[in-house]
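Omission of a single protein chain aside, the complex is shown with its protein chains in their original locations.
Chain lettering (A and B) follows the sequence in which the chains are written, and residue indices restart at 1 in each chain.
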Amino acid sequence: MAQTRRDFLKRTAALSAASFVGIQLPFTAADLARAADGEQWHRGTCRLCGVGCRLELGVRNGAPFALRGVAEARTNYGYLCMKGMHFWKCMGHPDRLTKPLYRAKKSEPFKEISWDQALDIAADRFAAAVRDHGGKAVAYYGSGQCLTEETYLFQKIMRGGLKSNNVEGNPRLCMASAVGGYLTSFGADEPIGGYSDLEQAHCFFIIGSNTAEAHPVLFRRIMRRKLDNPEVKVINADPRVSQTSRIADKHLQFKPGTDLSLLNAMARVIVDEKLHDEKFIADYAVFRQGKEGKAVTFAEYAQSLAPYTPEAAARTCGGNITADDIRQVARWVATSKGTVSLWCMGINQRKQGVWANNLIHNLHILTGQLMKDGADSLSLTGQPNACGGVREAGGLCHILPGHRPVEKEPMRRQVEDAWGVPAGRIPAEPGLHTMALFTAINEGTVKAVWVNCTSPAQSLPNCDLYNQGLAGDGCFVVCTDIFKTRTTEYANLILPTAFHFEKTGVYGCTERRSQLTRKAVNAPGEARPEVWIACEWAKRLAVKLDDPVIAQCVKPFEGLEADYALPRAIWDEYTQKLTKGRDNDLRGATYPVLERMADGVQWPAPTEAFALTGGTVKKFVKGRDPMADSESKNDLPYQFYGPAHEDRKLWVWLRPQADPSEIPDADYPFYLSTGRIIDHWHTMSMTGRVPELLRANPYAFVEVNPGDAAKLGIKPGDMVEIKSRRGVNVLPAKVYEGPMEGMVFAYWHDQEETRMINRVTKDDYDPASKEPEFKICAVQVKRVSGPKPLKPFIVA
Amino acid sequence: MGRRNVRRQTRALCRYLFVLALATAWTAAATAAEEKITHPELSEQEQLVACSECHREATPELYTEWYESLHGVAMVKCYQCHGTFETFRVTPTRQDCAVCHENMLAKCPQDKPCWQCHVPHGFKMNK
Partner (left out) sequence: MPIGGVVVSTRPEDLAAAREMLAACAGVEVHGADDKGHIVVVFDTSTGEEMERLMRDINRHPLVLHAGLTYLDMEDLQAGEEGP
């Protein structure tokens, strides 16, 4: 039921009181009447990927029945992919978790308990761990799919309350290298431009991204741009031929991990052929090298490119790359009227992820393909709220809300002051990053972990290793989720949560755009919004630890009605107090403003007036970015005021080719890469429960190049064993190119244990960003049998 | 599911469709205008094959037309307009198009279905 009779009456009561004193509430009598019967469409953001499509949930007689796109939204212009179209089917699904579940030992079956008992247990176990071992012994592992209000509130309780910086999230596994790249190249996280550059671009450089399947609606915009303007060039760089390649003028296939050479070689062509923008470089760029970021000259930079001749790079890259190809694409990128580069996991999920990001930014800095419309280096964010929640609101172990490094004392003071907690409350050292966290769980030093809206048991690389710790009774595991997953199998306490459109909150997508989704229907059973759960947990923690500061963390939100007033108050505190004056200033993006927008607000947006225009389309440009004006230090049109570069310059980094952590050898002769297909999302707990999507791709496949298949006797549909030094999968084969020879490609969505590819992947990670190298490891490939009738598997 | 199985199955499908076509032609005059067309029945295992896998062979021209169209390049798949087995419709309604093209529904003629002018599966305007 969308609205119980009780809800209706309570809202009527509130309206009546409010009308006496002329106070506006977020709903009207007309809303209530409409909600009581008939068909209503409720505006919000898509629950899935990082594009941030705006859509409307159709509700009839209290139940959702459809989703449709919002034509005026500047993210998707009305388009939806099949996932955005169908996720409403998760809302009333019979598998929904509706009651808290608990077991003291993980070998016991779960018992249903009350919320009161559940919150008490959660507080008890975390309090005990903190009391005995300090804040280092507890952790929160969140998600780029949590609402910003949820991430912000949990990290406030952890840092200000439990004095723990062990706040992490699954964006560590996908976007950390992009964050590192933006910070080290531009001095500030997140793209300078955004989607509006797509319709003005004359050259697209798509590398390490299968945009057609991972960001389908953005792909449609690129496709349309290309089809309407055939002279626009599309370059697709990917060891694998994908659906994205269909629109490419040139598809570059290279051995996994050699793209650093390719990118350096492109830079070399640009410098050799004098295609670089000398004025732009002189005005805005410096050159840096090594761990210390030692300053070097342009001449030294050019010299460092000496080994990367197109011929040498073509040899290193192998695949189908020729020296002429490298020259051609470098010229296209450099000389087009506007070049947009787009990349995703192929570049980020790498041991050299930050370096690969830097090398893409280099091309744009060298050629001045930045700042103007149609030119940008646009990192595609995978999840709907990795940017808004985790990257911006303090959801990683080393950053506080508002892009503040936790290591800097003035930053901690600012946050402590804003929260009204004593100075010194937030620990000075960053907490454990994701891989270190799950290692600590294995080692027994983290005694309690709260896992929110994500499934690390399936999504961590080399997952079997970390599941050992999760499985043990040495670590108390709380999971907040809507369905059972591979991770809830290791939980002590499972708390049922409200799903999208069953609660209110903000998502911030790839292009710095914050968008609001309002509650439209009630959650089933006793499922509750996470913000309510967190408040209740904090209050109990305060009592058990006899620490009123923990209660202080949630005091501003006490007693607020959970559907709207509570998330709004949290958002107000975060934006008004924590983003004020920061580069992601969101003070103008209040709920009333967001509610008026078809699509939301791009930061920085310090005032409501500016936010109502849509916010900042291009960062750092005077006249277009209010902070470029307010932070201006000279007469130049571009002001790079980002918090990480004191010199306010763009940094071109010297980054050499370096091998991936594990490359094929005599024993394990194939590259394994992993990735996504369009019909499914992440671990399939949502999309696997939608019949349309499940049947389109019922299980994970392994793609085998026809040349390799012939040698190994593999026919389409055959069962194939993929084995690494860490684990084994047996997957049905698709035989096509697909991957280049010497490489296989597996989809990672499947929950079935013989088809869960993260049992095979390697957990080595980028030393700077700590993001694991999911994309490359070495495997054996062997035909096991002919086709078998397989069953899809979803944890029940 | 293996290629061989798909071929066997599509041959069976083709036979079924041929018989269906005959039966339909035979009974067309005799039956009422409203006739529910369902997807040929498949076992649960057979249902776990993407629409395009079978239809590439069962209805090759249609498949190619779709694959080469904007919908094909954009990966708008069969089930998005036609539903899955339990919800199957041979002829999508205006509401099916509205998921992405809602703004066009108000601008275009109200008295005909979208596909009369935007002919499937190429969807080029039928001028």
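The rule we apply is simple: contacts are C-beta pairs under 8 Å (C-beta built on N, C-alpha and C of every residue); 3 or more make two chains touch, one makes a residue touch a chain.
What you are looking at is a predicted structure, and each value in this text was computed from that prediction instead of being measured.
Engineer: What are the shown chains that the left-out chain touches?
Structural biologist: A
Engineer: With respect to the chain omitted from the figure, which of A:113, A:436 or A:565 is a touching residue?
Structural biologist: Answering carefully, the residue with contact to the hidden chain is A:565.
Engineer: If I consider the whole complex, including the chain that's not displayed, which of A:13, A:63 or A:636 touches that chain?
Structural biologist: Looking across A:13, A:63 or A:636, the contact with the absent chain belongs to A:13.
Engineer: Given the full complex, what residues of chain A touch the hidden partner chain?
Structural biologist: These residues of chain A touch the chain that is not shown: 4-6, 9-10, 12-25, 555, 558-561, 565.
The rule is short, and it goes like this: only the chains that are shown with their structure count from here on.
Engineer: Any idea how many Å lie between the Cα centroids of chain A and chain B?
Structural biologist: Going by mean C-alpha positions, chain A sits 35 Å from chain B.
Engineer: Across the complex, what residues on chain A touch chain B?
Structural biologist: These residues of chain A touch chain B: 66-69, 71, 78-82, 85, 212-213, 216, 219-220, 223, 227, 243, 246-247, 678-679, 691-692, 694-698, 715-718, 786-787, 789-790, 792.
Engineer: Name, in rising order, each residue of chain B that touches chain A in their complex.
Structural biologist: Listed in rising order, the residues are 1-3, 5, 45, 47-51, 70, 73-77, 79-80, 83-87, 95, 98-103.
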